[in-house]
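Before any comments, here is the structure.
For this depiction, one protein chain was excluded, whereas all remaining protein chains were kept in their positions.
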Amino acid sequence: MKDQISSSPEKLPPALECRDVGRTFMIKRGMFAQKQPLKAVQDINLKINRGDVLAIVGESGCGKTTLAQMLLGLLQPTNGEILLDGQPINSISIKEIATKVQPVFQDPYSSLNPRKTIEQIILLPLIVHKIGTVKDRRERVEKYMRLVGLPKRLVHSYPNQLSGGQRQRVAIARALIMEPKIVVCDEPTSALDVSVQAHILNLLQDLRTKLDLTYAFISHDLAVVEHLADSVAVMYLGRLIEFGKAADIFSNPQHPYTRALLDSVLTPDPSLGLPKITLGKGLPNPLSPPSGCYFHPRCPEATEECHQHTPVLKDTGERLVECHLH
Amino acid sequence: MTVPVVLNVENLSVEITVPAGTLHAVSNLSLKVHQGETLCIVGESGCGKSITSLAIMNLLPSKAKLTADTMSLEGRDLLDIRESEFASLRGDRIGMIFQDPMTSLNPVFRIGEQLEEVYIQHGKGGRKEARERAEFLLEKVGIIAPAERLSQYPHQLSGGLRQRMMIAMTLMCDPAMIIADEPTTALDVTMQAQTLNLLRSLQKECNTGLVLITHDLGIVARMADRVMVMYAGRSVETGTAVEIFEKPTHPYTQGLINCIPVPGRTKPGSHLGSIRGIVPALVGDIEGCMFRNRCDHVSEECYSGEIGLNEISEGRAYRCLLSPEESLRNFKLKGAA
Partner (left out) sequence: MNNQSLDTTDDRADEFEVSVPSPPELMKRRAKSHIGFILGGSVVLIALLVAIFAPVLAPADPYDQDLTRRLIDPIWGAKGTWKNPLGTDALGRDYLSRIMFGSQVSLMIGFFAAAVSAIVGSCIGMIGGYFGGRIDNFIMYLINVKLALPGLLVALSLVSVFGGSIIALILILSFLFWDRYAVVTRSVTQQIRVNDYITAAQALGTSHTRIILGEILPNVMNQIIVIASLEMAVAIIIEAALSFLGLGVQPPTPSWGLLVSEGRSFMFFKPHLIVLPGMAIFLLVIAINMMGDGIRDITAPEGRN
């Protein structure tokens, strides 16, 4: 699988590309406070090749969802540009983006309208895009329900009658019925039990090969990421700090934060104790990020230089790392 | 040398009255925790983990009914004491840590006041000693500048810090027993590892018994001395962590272990093992094995009677009709290298 991807023809532009993408929110704290800029995402550069799975990892609040919303065309970047198939995304209408990129969300309870039947939910994209006759649409819904493993008897059920796993399948069917090439999954399994998670991960794998899909897969579970991803982007406080092939990142993490993340993975091996993580406790405030390298207050290897200067993202061919040590 | 038992529960059952009938949230559950020991309770959502912990703390909702043969803490019977006596035990001899610390910290009081209150209320000493103890513990849980933190309000702290505060608060009176219900589920992975480390070192230091409730097999493997796997309100397998992960005997445990991707064990991109079917609703009486609709080795006999616990050795048991040999023969680590 992976070899095939690296040998994909150079002429084709990547499925998605971010060039210096940033998003700043102006937020107000308190009644009379001045608005302050919050840089939720800063200067992100990355590419997702066709058929690849790009995993985006990082701790809560580091900007993963914000980035995903920009990839979906739901949020405009405040700077930089996003290219979809080589075309700037802001030159394409949201309806056209919708035919190429579709989302799957984390919470299977809030992602389905409780007042609609499963059929109505999966149909919505076809109605909005005025695709097919009533009969065509029915058939297509049936086809996609089969594809995601939903029994036919559920077509007229309501979301409250489904289990968490089934709901997530409905969400996947709704995303796929437009036949997009890219699916942005924002923590699609983190609200599910492990046995249900396994079903959904297997399904995502199957659909990927069957429909030739490209995934942007947001997750905080590195075991899942290792299982699924071809390339990994690690974010910290809105910045991309490491990016590379999944196999490389997992075998040889370079940024101290990536290393800490990998060390924190708890494999179910009772012969190993708990990992000693030596990250400082100073959790950063995104409204007033630290000087120099954003990670330096917690970095076990920080030097004087890290306090003073922001490291630049170093591009060593396959790998991007933003750290003074590299 | 025998280590004394801190918490002993035998045949605990909890029934909740719901509109559709009686919900058997917990059925005939027994557990024992020794001093300084960690018992992990693991299972899927809705299998009764939280209800078990609430039952032990005597904090069940009013529509829930508890029955048990024995329930004792440090040899003291918990079944026959009044609520007021129980209240004086909570926070003193037995503490609880919840998933979301915000729900157990009062937002309108300073952290320090809340920590000190626990100490003073249980008659451990005055305000001054309480303050000292709080600062001492905050330092222990790795908080820099404790004095400053104590004068903050809960919402001013990050999730990780709040969870540390909760741990410190639970330890104020040096309890014999801590029950932690998914204490790190809301935290980031790096924070999770740090918090677990902390909980563990403090527990070993104070020789406290710990019941750790989680659905994360990784946490179980790394934290547990002994493990109890729960399914549909019942304990389906118990054993030491090594036994559970190396020789899982119940088909459900085997299924769970094969469900999760494990770096280094499962091949990236391969199919994960999975358990088919759904978790039974616990309303009404069901005969036979609760796992039969999802089990690959189901037979006629699994449909009737009460499937008892099969005891292999002291503290090692499983609830299935298969013999241990038969069951183990069926088990193969998925994608094992």
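Chains here go by letter, A and B, matching the order in which they are written, and residues are numbered from 1 within each.
The rule is short, and it goes like this: a residue touches a chain if its C-beta (ideal position, glycine included) is under 8 Å from a C-beta of that chain, and two chains touch if they have at least 3 such contacts.
In this text, all values refer to a predicted model and were calculated from it rather than measured experimentally.
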{"item": "For the chain not depicted, the shown chains it touches", "value": "A, B"}
{"item": "Contact with the hidden chain (one of A:G73, A:G292 or A:P311)", "value": "A:G73"}
{"item": "Touch with the omitted chain, as defined above, among A:A55, A:L112 or A:C306", "value": "A:L112"}
{"item": "Contact partner of the left-out chain, one of A:R19, A:H129 or A:R319", "value": "A:H129"}
{"item": "Interface with the undisplayed chain - residues on chain B", "value": "18, 271, 274, 276-281, 283, 286, 292-293"}
{"item": "Interface residues of chain A (partner: the chain not displayed)", "value": "69, 72-74, 93-98, 101-103, 105-107, 109-117, 121, 124-125, 128-129, 146, 149-153, 156-158, 160-161, 165-166, 169, 171, 174-175, 178, 199, 202-203, 206, 210"}
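The rule is simple: only the chains that are shown with their structure count from here on.
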{"item": "Geometric centre distance via CA averages, chain B-chain A, whole Å", "value": "32"}
{"item": "Residues of chain B defined as touching chain A within the complex", "value": "44-45, 142-144, 158-161, 188-194, 196-197, 200, 215-224, 241-242, 244-246, 255-257, 259-266, 268-275, 278"}
{"item": "Residues on chain A engaged by chain B in the complex (per definition of touch)", "value": "1, 59-60, 163-164, 193-195, 197-199, 201-202, 205, 220-224, 226-229, 246-247, 250, 260-261, 263-277, 279, 281, 283"}
